[in-house]
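One chain of protein is taken out of this complex; the other chains stay put.
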């Protein structure tokens, strides 16, 4: 079984991106699961193109895209990607789309293909703060998550895909005021757990991880 | 032109629900816009049934459902409703659905039918903290929002619908620790502004109100 | 019985200061309590001088200084003032003292002279979010609070003094992202409650309002 794991280039005011650092530290294998990694440009359009390119090169069974969610305290497995780009800041090419569909003919949203609740339970058991999140935002992270699922569905790929948002690194939070952070080791560990759980099972567990609002 | 505005009964640990209180204080008219109000049970299934009943009684042009988002500091106009019930706590009938579709044959999500960015801009201009939110949660609020849009689309109703999440009242926050709140007057004012903007325009403005994550 | 209540001029990036607005809306009397108000400059040194001037003009029995604590969700009655100026930003005269004692010969701190727990309980009963706070910061608010208590003690004034921090106004939070706020009416109501309680009793109640950290 093969997994493709992607991170992002740094963007906005940040000089580093923990998703990039974490992905580059993943091992080549986790048990029977071979791991390929890519770092995507934080650019609308080009990010999906790079992901597409990786998909047809690697032919993975599992795809986990990883991105930074600055300000969150927990590893956040995303439940859903929505069909809209609404950029609060320009991307790394200076583009700032507002309320633009990602796929003109695509559905309003795609749900994750990964067993997010089982993965969250496994991360917590390993001592990592983790949640199921109901929004991946409207910037390049959501864009890539939606793009991934749209490619999988429209091309009938035998791929289970999902998205993990990770906190700031401590070194990033050290320059901010009061922002929570997570050590790189733990971000890497969280990614590995998600991959192991995704490799081990296709169905999810039925635990209440929803949000009131 | 007619608007239907709904609030919810109190739920969980709360003895009051600001959405209910606010809706009951709305005037019968705002300029040319006639206003009908309903209070929905905070119950999966029955809430949509009650909304459906109101729709076929009132035949509104605009529907704004209002709910409590305890812990948020701002009036949050929701961008999207997703097709899942995942209850963190039981509803008022003791039901706690986990990862259950709201409409088995429905799309993954519906986008709001209201000009949320124009409404947010108008609320801010009036001195009210307001945002466009990308998640209405997975409890009865999202359930009703999705149910509303599904009724509108599947029945081809000439209705523009949307959802507003409101903060705790100060009297609720007084019993909690550190939770933000908003005075009832301002919640009522926010609802009125959303209604006026929705009555005045169908298209939205193109301002960056997206979230990075 | 006479009370002196002070607010502050706007400072930093803020165009208004809720403490100033609230103080200017206080009535001239609350039952038997006559109320005098002053607006202090947000300036190290000059703020205490203006307060001193008011003290010898008004000869109050109770002094409540009020200031803005942007980012807090609750009315915060301060427990303690500390003998240090450490300015994160320049004051309105461009001064930015670092780790400078307020009174070279003063004690490290003064505790409030007001029954803060009874006042917090009364505010909550009236439906207002309120806490006992253990830090008034190290900017002009703490400066004035310390200065007040130092004047009272060194001059043996028959004055009971204290400090109330108030949240942003909604109109201020509307320009920020996610900051909690409180309506002016409620800030005014909170001040009036503190004054009534302070006029009615000198001892405090023994409720646990401490913080773990």
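Order as written gives the chain letters A, B and C; numbering starts at 1 within each chain.
Methods note: a contact is a pair of C-beta atoms (placed from the backbone, for glycine too) under 8 Å apart; a residue touches a chain by one contact, two chains touch by 3 or more.
Just so you know, these numbers come straight off a predicted model, no measurement behind them.
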| item | value |
| --- | --- |
| Left-out chain, listing which of the shown chains it touches | A, C |
| Residue among C:70, C:147 or C:170 that touches the chain left out of view | C:70 |
| Of C:94, C:158 or C:210, the one touching the omitted chain in the full complex | C:210 |
| Listed residues A:89, A:175 or A:206, member touching the removed chain | A:175 |
| Residue numbers in subunit A that touch the chain omitted from display | 73-74, 123-124, 127-131, 169-171, 173-183, 185-186 |
| Interface with the unshown chain - residue positions in subunit C | 12, 67-72, 79-80, 82-89, 96, 98-99, 107-111, 117, 134-139, 141, 165, 204, 206-213 |
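To be clear about the criterion, only the chains that are shown with their structure count from here on.
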| item | value |
| --- | --- |
| Category of the chain touch graph - line, ring, star, complete, other | line |
| Shared interface positions of subunit A, touching two or more other chains | none |
